[in-house]
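Report on one structure; see the data block that follows.
With one protein chain held back, the other chains of the complex are shown just where they sit.
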Amino acid sequence: MNDQEILDRLSGLGERLPDPPVAIASYVPCLVHGSMAYVAGQIPMVEGSILHPGIVGEGVSVEEAAFTARRCALQALSALRDGLGGSFERLERIVQVLVLVSAVPGFVDHPSVANGASDLLAEALGDAGRHARAAVGVTSLPLDAPVEVVVTAAVRPA
Amino acid sequence: MNDQEILDRLSGLGERLPDPPVAIASYVPCLVHGSMAYVAGQIPMVEGSILHPGIVGEGVSVEEAAFTARRCALQALSALRDGLGGSFERLERIVQVLVLVSAVPGFVDHPSVANGASDLLAEALGDAGRHARAAVGVTSLPLDAPVEVVVTAAVRPA
Partner (left out) sequence: MNDQEILDRLSGLGERLPDPPVAIASYVPCLVHGSMAYVAGQIPMVEGSILHPGIVGEGVSVEEAAFTARRCALQALSALRDGLGGSFERLERIVQVLVLVSAVPGFVDHPSVANGASDLLAEALGDAGRHARAAVGVTSLPLDAPVEVVVTAAVRPA
């Protein structure tokens, strides 16, 4: 894909890519092999802190959670671009997205939260941002994050 | 694989493919790219409603949950066939299945629930239905579904 075009589209959305994430632990933020790129699970960080820490349906609203999912998707794009050598040139498309929501028992509105990530990918990448998705409610996430997003992409081999 | 043969096998099991699922939100039910097909997470739907909504180990029994996992697998096959242009012709095999069970804390019988999905895939596709699997107990699933099933398949490139 055209790198500048994607950056421009993000600009048009009032967004810009955050700095590429650094691993909290012993893994890599984006593993590129052959025609696939696997982005590590992203939790929403702003200036080194979790955005809206807590449980969705308790301290965190659906709207806030959707916003953090959008942030996670932005971070995933940044990790992807960095993993591809600092450009989206080799990106072919997003293929799969897993959205994990740290939610109270009985929570049912995972799709609205997950849309925060899905919509950003579609807005930034157009048709190439469309993906298969699963959304799930979990008990807890690293660092008390409300949402974690796992993105897998197809890429042009180096 | 032979499309008619799979439909016939399903018939022999007393099953037929449900209509291909429609996305509840901004994602696609089945993303096909190159030699892979990623099916979106399936929750068990019958005529627009969740089958056996609730928590496994509380309102939903293991047997009911296994039955919903089977339903999810049928829906995944339908999404896959639709994503491949309305035929299983290009399907090579199922490779990976993730079964998420919305269960009470302390639940231990995820394998019995997940077998509902695994058995259906093996019965419908034979050896090509065998897969690596992970089964997990989660706090909540979209629309109060008891089970969600995520299927990934290998396909012949178009």
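In this document, chain identifiers A and B correspond to the written order of the chains, with residue numbering beginning at 1 in each.
Heads up, the rule we're going with is that contacts are C-beta pairs under 8 Å (C-beta built on N, C-alpha and C of every residue); 3 or more make two chains touch, one makes a residue touch a chain.
Source: prediction; values computed, not measured.
Colleague: From the list A:39, A:56, A:135 or A:155, pick the residue that touches the absent chain.
Modeller: A:39
Colleague: Would you indicate which residue among A:1, A:141 or A:154 is in contact with the undisplayed chain?
Modeller: Final answer for the missing-chain contact: A:141.
Colleague: Mind listing the chain A residues that contact the chain we can't see here?
Modeller: Against the left-out chain, chain A lists 24-31, 33-34, 36, 38-41, 55, 98, 100, 102, 138-144, 148, 150, 152.
Colleague: Since one chain has been left out of the picture, which residues of chain B touch it in the full complex?
Modeller: 35, 92-93, 95-98, 101, 103-112, 114-115, 118-119, 122, 130-139, 152, 154
In the analysis below, only the chains that are shown with their structure count from here on.
Colleague: Note the rotational component of the Cα superposition from chain A to chain B, reported as an angle of 0 to 180 degrees in steps of 5.
Modeller: It is a rotation of 120 degrees, to the nearest 5.
Colleague: Just the number, please: Cα centre separation of chain A and chain B in whole Å.
Modeller: The mean C-alpha positions of chain A and chain B differ by 25 Å.
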